[in-house]
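Omission of a single protein chain aside, the complex is shown with its protein chains in their original locations.
So, chain A:
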Amino acid sequence: MSSDSVLAASFDEQVDGFVAPVFDWITEKVFYAVPLDFIDEGVELPLIVVWLVIAGFFFTIYLRGFQFRAFRHAIQLIRGRYDDPRDAGEVTHFQALATAVSGTVGLGNIAGVAIAISLGGPGATLWMILAGLLGMCTKGVECTLGVKYRNVYPDGRVSGGPMYYLTKGLREKDPRLGTLGKVLAILFCIFTLGGAVGGGNMFQANQAFNQAQSVTGGADGPLGFGAAGAVFGLVLALLVGAVIIGGIRSIARVTDKLVPFMAVFYVLACLTVLFANLTQIPEALWAIVSQAFTPEAGYGGIVGVLIQGFRRAAFSNEAGLGSAAIAHSAVKTEEPATEGHVAVLEPFIDTVVICTMTALAIVITGTYADTSSDAGVETTSAAFETVVDWFPIVLAVAVILFAYSTMLAWSYYGLKAATYLFGESMVVDRTWKLIFCLFVVIGASSTVESVIGFSDSMIFLMSLPNIVGLYILARVVKREINGYRTRLETGEIVPVSERT
């Protein structure tokens, strides 16, 4: 055994001995699930999913289906129809959306969907799409507030996020809410730091390594040796560090170009699977719709299926967590509601389009029924393999790239949380980034289940302070969005081409 693997093994032991009980305790609390044994044995309702879905429902009704009304105008906005030509050179709606999407599209779209369908059957897809549609509204609300209460620093930098609308927004609404806002903002930042090193980093690094290992031949391949995870993590950490600490933009730029390309390729691969099985599409669609309401035995009845679909959609599109509000805030606009419009497209692309594609590919090829391996990336990979045998390799590359871009995005969210908590300084900046890189190595080399569970749960804690804030500020958002829509409908706001 090399010294590296001894180190890796002893690290895992340390985690097992001291940290695991704490991690497990937190994971258990965050994902506290009400057992619904009266429906079917083993069916559980995780409260955090209820929390996220209720927010989506509430805002959809409160804003009278804003996400559907917003759609057409959102497309016009990202096409630049309303951009002032004098703002050329600033952050466009398209760029803000693309940055946010590259942070959310990732493993949830590939592995999460496979898990949902394996556990909930084809019918889970329908509920996943419904949850995606609800999430669109939550995102619109978050991002409207993100822009409204963002900070413009004296040196010209622009940034925002839940910590600012929680403090500024609540204080503005009622000075007595100032303290509550401050507490919520601090909680949000603490959870964001946890989410950034956890779900935004360790989980990604871990899954990226698993994929790299599995396509290179598993335990017998070149990445099968004991310290392979640590070595892979080190390389990944260097690549992350080169961009976030070294400021080597060229790597970020290559990734920025590759990620959308991979996303398009991924959708094309799914479409290839669909076209190869053209005649089975009606049957698959029927399975998705009918089994959403009357699932086959073993999927926990309608409630069991619904929970699986909702849960994976919520985990994939991050609506309600507040992360998107940070990503969208730098856009150049005088109207916060414009970014609210654009942000509804994010869960649409992530969940309604990409997750549904994955789901169709899995349902049509029937790979979800294979119980010989754990549900996850493998299930999707197997679905792709039925059509073109080298697709799994492309999928592995996609997973690694998605993981990398998600890590870059979360390093930024974490940085914003760190500077909110500890102040803007070079020391805070560098310390955070170094810690972040360290966790890449830990995440890739760790094999402990509790670490992965913990990292996933921290992300969802962010939704607690964030959604409380969204409810308190619901009226502000309504005023902002309705005011903008009225001016749009009365012709006060017109496209650039019609301005005089």
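As a convention for this text, a residue touches a chain if its C-beta (ideal position, glycine included) is under 8 Å from a C-beta of that chain, and two chains touch if they have at least 3 such contacts; residues count from 1.
One rule holds in what follows: contacts and distances are computed from a predicted model.
Choosing from "Nucleotide-binding universal stress UspA family protein", "M48 family metalloprotease", "Heme exporter protein C" or "ABC transporter permease", the protein name stored in UniProt for the chain missing from the display reads "Nucleotide-binding universal stress UspA family protein".
The residue touching the chain not shown here, chosen from A:G156, A:P175, A:P282 or A:G423, is A:G156. Check A:V30, A:A284 or A:A409 against the missing chain and you find that the one touching it is A:A409. When the whole complex is considered, the residue among A:V50, A:I190 or A:A252 that touches the unshown chain is A:A252. Only one of the listed residues, A:D24, A:E90, A:E172 or A:E385, touches the absent chain: A:E90. Along chain A, the points of touch with the absent chain fall at residues 80, 83, 85, 88-92, 94-96, 98-99, 102-103, 155-159, 243-244, 249, 252-253, 256-257, 259-260, 326-327, 330-332, 408-409, 412-413.
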